[in-house]
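Every protein chain of the complex appears in place save one, which is left out.
Lettered A and B in written order, each chain numbered from 1.
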Amino acid sequence: MMLKVDQLTVRFGRRTTPAISGIGFHIDQGERLGLIGESGSGKSVTSLAVMGLLGDTARISGSIRWKGEELVGRSDAHYSRLRGAAMGMVFQEPMTALDPTMRCGRQVAEVVRLHAGADRGQARAKVLEILATVGLADPERIADSYPDELSGGQRQRVLIAMAMVNSPQLLIADEPTTALDVTVQAKVLEELDRMLANTGAGLLFISHDLAVVARMCERIAVMYRGSIVETGRLDQVLGNPQHPYTAGLIATADITSAEPGSRLPVIQDFWRQS
Amino acid sequence: MTLLEARGLDKTYRRSGNPVRAIRCIDLSVASGDRLGIVGESGSGKSTLVRMLAGLLEPSFGQVLYRGNPINGANREQLRELRRGVQMVFQDPRSSLNPRMRIGDIIAEPLFSPVQPRSIRAHAVERVAELMDLVELDDVAPNVYPHELSGGQRQRVAIARALAPAPEVLIADEAVSALDVSVRAHVLNLITDLVATQNLTLVFVSHDLTVVRHLCDRMVVMRDGVIVEQGRTEAIHANPTDDYTARLLASVPRLPGH
Partner (left out) sequence: MKRAVLWAGATLVALVVLACLVSVAWLPTDPNTVGTPTLAPPSADHPLGTDNLGRDLAARLLVGARSCLLVGVVAVSIGAVIGVPLGIIAGGSRGVAATVLMRGADIVYAFPALLLAILLAAARGHASTFTAMAAIGLSTIPAFMRVTRSAAVDVLAQDYVMAARGAGFGLGHIALRHVLPNVAPVVLVQSSSAFGVAILAEASLSYLGLGTPPTTPSWGRMIYEAQSFVYSDIQLAALPGICIAAAVLGFNLLGDGLRDLLDPTLREITR
């Protein structure tokens, strides 16, 4: 088992209600798990907890094991050896996740040099290679550009390059395509798909969009108000949802199945039935 | 009858000194009772176009006509008519709702506009209650602030504000794009109902062809400031003639087996 999360509960500050409670899931080598839920359901808190990025105000209990080694309670220094090396992360907002004052190539190179200890020339070569791999047509130009000179799709590809450059065993992607146009989203998902297949890395994919999760993952976990209410193989969950919330998500995911102008099914319909 | 009409609209912005032609010579007309979808991706010029239709942005060339009268050089009374008759809902309620105003005040704001008759101010409180009812916010107190609401509720506040002056045209610019997929259905149902019950003419802007197909009977597809395809929604959806439209349609993520 590569990543195993058990009974993970996170509280913030003096609040008594936990942001997430009793979360449990696991990801094997090369496996892809989709974490789906609405905003505020605790998806992002979960991914930040796994990366050890929650900050001082969070109180964490339960267990997060990376290859059998317990991570909860470990120092930030310990975590930073994992982050960017064994685990890579892609965030939603490509503009705020990149430093606007630094050329993109240098930002990727820093990650390389931090963990791989490569010299400048080696790092540059590796940066150009990874930028080409994520589907950027002109890596030299992209590497020498500042983030605001790039389009949203190009920025998100640079972020993916940063996350993948040290060949992590697990990629955590938090709504990586939500801010993108649909045609760009389709391309970025395709490239992400191909890259993961080539490197054999596992994936924890977080989204509110069931159709996008279904495109990327073979297993899904459904989050609702800080808990995982259902988990299983994609086809099983889609074909035979156990929880009414999941049934609602499936029904709302595809509006083309409804007659134009007719009333669309909403999540609440399914709560009532149960 | 034709309510809104664009004739040879052209808009050039200056971005860091360089001219960017966002809209290129667009003709378009919206008749009373129309449900028109405008589809395109970021940079296609769709937001620029509808802002010009709403009289919120001046075209570089060409004209917008409301009820047959050009907006540029309209007299005071014609401008009043436009401001009362055409209202907009924006994409992100975090930006379209003033964080320091209570939602009751936000919804009531247009009633206190100089283009409205002073007499309606006296009934503002009842009108706000009525509007909140209309957008299914009857269980929310009018004295809360936007940040206390969920994303879907905030967008309902924005819709209620747009309906306050009882407009005949509602322009929605990506009004469901910032919402969770599961909340989207709710707001789409609301818009469908409101268009029917309030006799609204709808201009709905979206990057998502499937959403436009659900709400609109006619659509135009925009790319780089130009209309690349237009016609009945069903027809385009079933058989897109333009490559770009086909690509847009194919890019919408779908559940397997649907």
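One rule holds for everything that comes next: contacts are C-beta pairs under 8 Å (C-beta built on N, C-alpha and C of every residue); 3 or more make two chains touch, one makes a residue touch a chain.
Being a predicted model, the structure only gives us computed values, none of them experimental.
**Student:** Taking the entire complex into account, which one of B:Asn98, B:Asn143, B:Asn199 or B:Asn239 touches the absent chain?
**Tutor:** B:Asn98
**Student:** Of B:Arg161, B:His214 or B:His237, which one is in contact with the hidden chain?
**Tutor:** Once the missing chain is taken into account, the touching residue is B:Arg161.
**Student:** Which parts of subunit B face the unshown chain closely enough to count as touching?
**Tutor:** Given the touch definition above, subunit B has residues 51, 54-56, 79-80, 83-84, 86-88, 90-92, 95-101, 106, 109-110, 113-116, 158, 161-162, 164-165 touching the missing chain.
Please note the rule applied: only the chains that are shown with their structure count from here on.
**Student:** Which of the residues in subunit B come into contact with subunit A in the complex?
**Tutor:** Spelled out, the residues of subunit B in touch with subunit A are 41-42, 150-151, 180-186, 188-189, 192, 207-208, 210-211, 213-215, 233-234, 247-248, 250-258.
**Student:** Can you tell me which positions in subunit A touch subunit B when the two form their complex?
**Tutor:** 38-40, 152, 181-186, 189, 208-212, 214-215, 234-235, 238, 248-250, 252-258, 260-261, 263-267
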